[in-house]
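Heads up, one of the protein chains got dropped from this complex, but the rest are sitting where they should.
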Amino acid sequence: MLTLSGVSVEYDGAPAVVDASLAVEDGHVLAVLGPSGSGKSTLLRAIAGLEPTAAGSISWDGHDLAGVPTHKRGFALMFQDGQLFGHLTVARNVGYALRLRRTPGAAARVRELLALVGLEGYDDRLPATLSGGERQRVALARSLAVQPRLLLLDEPLSALDAGLRERLALDLRVILRAAGTTALMVTHDQDEAFTVADRLAVMRAGRVVQQGEIAEVWRAPADPETALFLGYARVLEGPPAGVVLRAAGLPGAPAVAVRRSALVVAPTGPLAGTVVSGRITPEQIRLVVDVDGVGEIDAVARLDSRPGAGDRVALAVDASRLAVTPAGR
Amino acid sequence: MRRIHVLVPALLLVAGCSTIGEDSGGGGAPSSDRVVLITHDSFSLPKPLIKKFEDESGYDLVVRGSGDAGVLTNKLVLTKDDPLGDVSFGVDNTFASRALDAGVFAPYDAPLPDGADQYRLPGDDDHDLTPIDNGNVCVNVDDTWFAAHHLAPPRTLDDLVDPAYRDLFVTPGAATSSPGMAFLLTTIAKYGEDGWQDWWATLLANGAKLVDGWSQAYEVDFTQGGGKGDRPIVLSYDSSPAFTVSGGKSSTSALLDTCFRQVEYAGVLAGAQNPKGAEALVDFLLTPEVQAALPESMYVFPVDASVPLPTEWAKFAKQPTDPYAVDPADISAHRDEWLRAWSDVTSR
Partner (left out) sequence: MTRWSSLSRPLALAALAAVPLAVLGVFFVLPVLGMISEGFWSGGAFDPGAVLEVLGRPRVHRVVWFTVWSALAGTAFSLLLGIPAAHLLHRRSFPGRRLLRAALLVPFVLPTVVVGVAFRELIGEAGPLGFLGLDGSAGAIVAGLVFFNVAVVIRAVGAAWESLDPRPAEAAAALGAGPAHVLRTVTLPMLRPAIVSAASVVFLFCATAFGVVLTLGGLRYSSVETEIYLLTTNLLDLQAAAALSIVQLLAITALLFVTSRLRAVPDPSLARSTARPPRVSRGDWPGVLATALVVVLVGLPIAALVAGSLQVGDGYGLANYRALTTEGSRNALLVPATQALLTSLRTAVDATWMALSLGLLVAVVVTRRSRTRSERRARGVLDGLFMLPLGVSAVTLGFGFLITLDRPPVDFRDSLLLVPIAQALVALPLVVRTLAPVLGGVDDRQRQAAASLGAGPLRTFLTVDLPVVWKPLLAAAGFAFAVSLGEFGATSFLAREDHPTLPIVIFHLIGHPGAMNYGMALAASVLLAATTAAVLLLVERLRVPSVGSF
């Protein structure tokens, strides 16, 4: 089990990670989610032994890893763009670590890994001839080859296009589960995090601001910024928050995070407002409505309704798409 | 791995070529068994002669030669506290005072052969230096050219500034060439402290050409040089006519009234590890065999008057009887100042 306590990393005296404490249990997958520049990649590099820590400790099963160089930590690292060795074939890339350790039966293990990532028969191809998705699969197989005690994934799917990313995220989850791998994934994409991981840690400005089970974090963002980053459309504070919470039948709170689809146009809804603008998507109509007592806020309507700008509409609130948060600063 | 297999023979090949591990030229021998000669890059003697010295004296001769006489002298001066070797050959009379003033040499009174006494360095009363060879820097002319152009060749330094010889003379410069420096000294000896600069100004006004070295002047610009240039008067040596012989005649001659004598000396270095060996080498350089080999090996005349010259030298390489001379101590004291003045006159 990986334990970080009070880890700080500095670049030239400027803090990149501040006082980060985390734990990843064996067999679990932790996603570290944060916007770019939040220090999440630095944290990952520190765990891999690529960055020196300024304070705190990183330990595995209680053993401090300070002084253990990268290649002796037994952590595999997988990059956004795979970083395959361009002059080696797929099979030799995958078998790289096996050859380093002179593992017997390497060839069979390579075939097994290629099957695991769905690339049977690719053994003799060179990385340059592969698609982006295939390259990432090879990189994953290469990382898994020696059954690392921890797999570190640095934005493993970000370089891929949307559809492929979604599919590969699911595959990744299945593969990690099948291999029983302990993993730590860094990403800025909440969908990716939700698909692959069990637990979530949110980083912002170098600090871990929240961590826990995915659903738990989702349900109760630690603060308004976290809520916005997790995909909530707006955070209402003060009287507007009260209005919305009341309409949802919930007790009052100083602030509430509202998803885009929390307000739905419904003839019997408790709220009323004037449509400011509307846009049709394949699934629904997305509106911006000036709600009485709340102000401008996002809402959705069924495709068969046709609210135009200036129309008065009634709105219902879906309580499962709200999250009560502490008030912002 | 395949690459490694290519590498191995390649590395072996490279290792085979390396000079590492090669015998470092007697460097390993104890210092009492070898003599280290520090000389310039023109030093050269037939191998059998060197062998003879080694056999007879019992010492290994190690030769360290690079640079010209100036470089050699300065090397000796800069390393006088920890000399590079035991004995030196090649310091000439234009640089000798600098070496003597610095105390580079230890006295050694070698028995001189006939006629060598006249080449002693003035002022070297302790006999630190032993004259080994001499040669004169003289203006040379292409006699065939002058015959073809129905013009009488020049004879003296004064003639060189005569408009009749406009654009015909080429000389290496004093700052960059040792014959060039000798020629500057010739003019100082001839025209005196007050007159030489004016003479040089007139010379250049008369179309004389300055180049950086002897080979540039002789091989490129001189009509009888390898490059077949177009100037029939050149600064060279008294021995040069011996090298332009064809059909029993030399096409060039040296003007014996324009000469400056250069004498090369050998000396035992102060602080030598093997002073006995050093003395043996100085004696060796004075033996008739070495003296006789000097013209062919180093293009200079022996100091031993009794040694026969090669046929072509005897016939065509006439030596001046009374060349110009400047006191070595004067050269040492004024070299800097003269060169600066010369540069100012010539680079205007």
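Residue numbering begins at 1 within each chain, and the chains themselves are lettered A and B in the order written.
In this section, a residue touches a chain if its C-beta (ideal position, glycine included) is under 8 Å from a C-beta of that chain, and two chains touch if they have at least 3 such contacts.
Given the structure is predicted, the values throughout are model-derived calculations rather than measurements.
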item: Full-complex contact with the absent chain, from B:Asp82, B:Asp125, B:Asp194 or B:Asp322; value: B:Asp82
item: Per the touch definition above, residue among B:Leu210, B:Ile233 or B:Val326 touching the missing chain; value: B:Leu210
item: Residue in contact with the excluded chain [from A:Leu152, A:Ala227 or A:Val313]; value: A:Leu152
item: Touch with the omitted chain, as defined above, among A:Val17, A:Leu77 or A:Ala91; value: A:Leu77
item: For subunit A, residues in touch with the removed chain; value: 11-12, 45, 48-54, 66-67, 69-79, 83, 85-87, 96-97, 100-101, 142-143, 145-146, 152
item: Touching residues on subunit B - with respect to the absent chain; value: 3, 14, 17-20, 22, 24-25, 27, 39, 41-44, 46-47, 63-68, 70-71, 73-75, 77-79, 82, 84, 98, 173, 175-176, 181, 209-216, 218-221, 225-231, 236-237, 239-240, 243, 296-297, 299, 335-336, 339-340, 343, 346-347
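Here is the rule we go by: only the chains that are shown with their structure count from here on.
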item: Inter-chain centre distance, subunit A versus subunit B - centres from mean C-alpha coordinates, in Å; value: 84
